[in-house]
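All protein chains but one are shown in place.
After this line comes chain A, so read on.
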Amino acid sequence: MSNSHLFLPSGFPRAPLQNGIGRFVCQLQRITIKFCKSNGSSRGVREFIEKDLLDFAHNYPGIVVYVKPRRHHSPCLSAEYLNGERQYVNCHNHSRDEVIKWVNLLRTESGNQIIRLRKMWHTDCPSIQGPWSPFVNRDPHLNVVEFPNESLSRPVYLPKTATEQLKEIFEKQRQTNVSSLDEKQAE
């Protein structure tokens, strides 16, 4: 089935600024955690903040973490990336494990828009010898040739004509006749 019903833009997998070829830079710039201190919908987020947040912040010092308690609001995660894109995740009634998974997903994402991948690979250098062009297999002397040119106007391969073949056969017969005559004379 075609993918038109998804209404997704499509493209190829890309790393922003060839990230990872030299050193890897985490694309997540800052993550803002908004939650309510008392409402039950923020329980998972509160548990995450109590138990896992410090480890997360310690392991990834390049990510700035903001924690904003907001009364009477659903908890949410807002992520900002180095290319200026934002990602928003509503964590209403999420468990602690779910919040951990969402935070890890936001950390490993680049800020690129979510697209349908046309191919699962991409290269910037598809060719080592240089891609084919009509001039690759041509002799460079053609650049300075003046047309019309006799030698270049002849066909590349000409099979022997019937006349030439008959001539050859005749020559061969004459040779054999001459040689047999010589033998008879010698006898």
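Keep in mind that, in the parts below, a residue touches a chain if its C-beta (ideal position, glycine included) is under 8 Å from a C-beta of that chain, and two chains touch if they have at least 3 such contacts; residues count from 1.
In this text, contacts and distances are computed from a predicted model.
Hidden chain, UniProt protein name from the list "Large ribosomal subunit protein bL20m", "Glucosidase 2 subunit beta", "heparosan-N-sulfate-glucuronate 5-epimerase" or "Cytochrome c oxidase assembly protein COX20, mitochondrial": "Large ribosomal subunit protein bL20m". The residue touching the chain not shown here, chosen from A:I128, A:V144, A:A162 or A:A186, is A:I128. In the full complex, chain A contacts the hidden chain through residues 1-2, 4-5, 7, 126-132, 136-137, 156-157, 159.
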